[in-house]
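With one protein chain removed, the remaining protein chains of the complex are shown where they sit.
Per-chain numbering from 1; labels A, B, C, D and E assigned in written order.
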Amino acid sequence: MATLIEYEQASDEVRAVYDDIRATRKTEYINNFWKALAVHPPTLKRTWEMVKSVMAQPGALDPLTRELIYIAVSLTNNCEYCVASHSTAARAKGMTDEMYAELVSIVGLANMTNRLAHGFNVPVDDVFRR
Amino acid sequence: MATLIEYEQASDEVRAVYDDIRATRKTEYINNFWKALAVHPPTLKRTWEMVKSVMAQPGALDPLTRELIYIAVSLTNNCEYCVASHSTAARAKGMTDEMYAELVSIVGLANMTNRLAHGFNVPVDDVFRR
Amino acid sequence: MATLIEYEQASDEVRAVYDDIRATRKTEYINNFWKALAVHPPTLKRTWEMVKSVMAQPGALDPLTRELIYIAVSLTNNCEYCVASHSTAARAKGMTDEMYAELVSIVGLANMTNRLAHGFNVPVDDVFRR
Amino acid sequence: MATLIEYEQASDEVRAVYDDIRATRKTEYINNFWKALAVHPPTLKRTWEMVKSVMAQPGALDPLTRELIYIAVSLTNNCEYCVASHSTAARAKGMTDEMYAELVSIVGLANMTNRLAHGFNVPVDDVFRR
Amino acid sequence: MATLIEYEQASDEVRAVYDDIRATRKTEYINNFWKALAVHPPTLKRTWEMVKSVMAQPGALDPLTRELIYIAVSLTNNCEYCVASHSTAARAKGMTDEMYAELVSIVGLANMTNRLAHGFNVPVDDVFRR
Partner (left out) sequence: MATLIEYEQASDEVRAVYDDIRATRKTEYINNFWKALAVHPPTLKRTWEMVKSVMAQPGALDPLTRELIYIAVSLTNNCEYCVASHSTAARAKGMTDEMYAELVSIVGLANMTNRLAHGFNVPVDDVFRR
């Protein structure tokens, strides 16, 4: 079982990250992932900074699309925690049951055709090279 | 090297699939993936039917989002062909260089946090269970 | 590029393994895999002993079935060398083009349903538990 | 936990698939995988059609060999559900404990040598290229 | 659930392996991995011989470094058993909480950059080729 560091028992360094998570996400809730990483403050800090930069800053992809991509990877890697947490985040951003089912279908299909491409040793078309 | 079946040498069964690919995608071009699968017509036929159903029929996810999800899986699995072909498809549907770079960043990040969640043995939060 | 150790330049320890490979497989040909492992004789020796034990000794599975299983794993892991070498071995044991295409189809399908099972969070049926 | 759709609560579209599963497999039992996919009928329908085509139609590979290949992929991908369900199917088709143990050994071995081939950067032998 | 073969019920062949595990590791404790493999004595024997050769014999890498590498692979593959057992072994050889957290960080980072290298299609530098 993971050791989970609660805000009350956390060092100032960890509290600063928790505070930033709360401010960025506009919620009091700190999920277990961060409480577990807090056993090693440098890992907590740099991971949060990257997640914040990749997932929470303005960019060309909208927030829901980012979550769908995150779930696609997590399903491929069989990560139960990440699927559960990012599915919750995606639902809060508008993912319906229909969208989730379509997402899972695409993930399944791509995992299949990735192996067909390899098994039939398909050469990349010239028109696909940039 | 893969054996690639051209339209001219193809059986009627294979030609029927090629014709449907052309009609569905509104292009004369048949990419190597299908030409390679054509060595085994049942595989060609059922794979195309699934790709058509998952990727080309109306649904809750728009066509570009579906391609981004496809690429996310293919990058995680290290499938050069699938990344090249679906990146080309995604660009035709509006993916910019900026969007691609953000996609790759999310794929990298998710592959990282999938292992952090496992390494720190993080229990799924009750609020993430449905 | 790998360093490949030829029989003529090999130490007695390496030659003994090469001799056993030749005797077991009833062929003079030593493939590159073994010539590359020969740079580290303990790795060469223990790997060959395991391959010989798992693949070449009598058992409940016939030699062709063993090769098909080997290819299934290698396709899933995207190992070009292992697919090429074990496909050649499988053909020598009777694998036809038809069988290979069916094998690739099953590998693709299983890679798909593995993710569907995860994505839809399917609980194991009681009747499947032993 | 997955939502499982029972026959009694299912739509006509879902019941038609369940009926075909029962007729094809000659059993009344519908396993959880299908009951979970039934939340999204298009996914249920196309997945069953592909499983039926790949696994249940006559071909060059016998039914037991197909199951062994399926298990090999599922073990490599760490899919508990798929290993459990297809092991049960394989036993019904004649897989003994001995055969299962040999299967697991080959899967382990291939996962090992896939990395040795990569680590020692082994070039594909000319005789393995077709 | 696995069948676990205890020493008392084991055949002479299995007992000989258990005795060697005890002598090599200087402990009476046989962990579940070996008790489960004992259902198929040839798998037990050859797996132990390889583990003993790779992990327990003198070489260029010290015992703790070997365990860290083992955990890195097991985290990447999401193998709960192997992470638990080799983390215990690593702690017995000196791994601190700090070292474990750094290990997990590196594993996460490498899993991320592996995909960035693929996504940005980075060519291998000439200076990295030997």
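The definition used in the following text is that contacts are C-beta pairs under 8 Å (C-beta built on N, C-alpha and C of every residue); 3 or more make two chains touch, one makes a residue touch a chain.
What you see is a predicted model, and the numbers here were worked out from it, not measured in a lab.
> Of the residues D:31, D:47, D:65 or D:113, I need the one that contacts the missing chain.
D:113
> Take the complete complex as the reference. Which residues in chain E touch the chain that isn't displayed?
Contacting residues on chain E, toward the hidden partner: 1-2, 29, 31-33, 36-37, 39, 43, 47, 50-51, 54-55, 59-61, 65-66, 68-70, 72-74, 76-77, 79-82, 84-85, 87-88, 96, 98-99, 102-103, 105-107, 109-114, 116-118, 120-125, 127-129.
> In the full complex, which residues of chain D touch the absent chain?
75-76, 78, 80, 83, 100, 103-105, 107-109, 111-116, 118-120
> List the chain B residues touching the unshown chain?
78, 97-98, 101-102, 104-105, 108
We adopt the following convention: only the chains that are shown with their structure count from here on.
> Since chain A and chain D share one sequence, what rotation angle in degrees maps the C-alpha trace of one onto the other, as a multiple of 5?
Rotation angle between the two copies comes out at 120 degrees.
> Per the centroid of Cα atoms for each chain, what is the distance between chain C and chain D, given in Å?
20
> Two or more other chains in contact with one residue: find those residues in chain E.
42, 78, 104-105, 108
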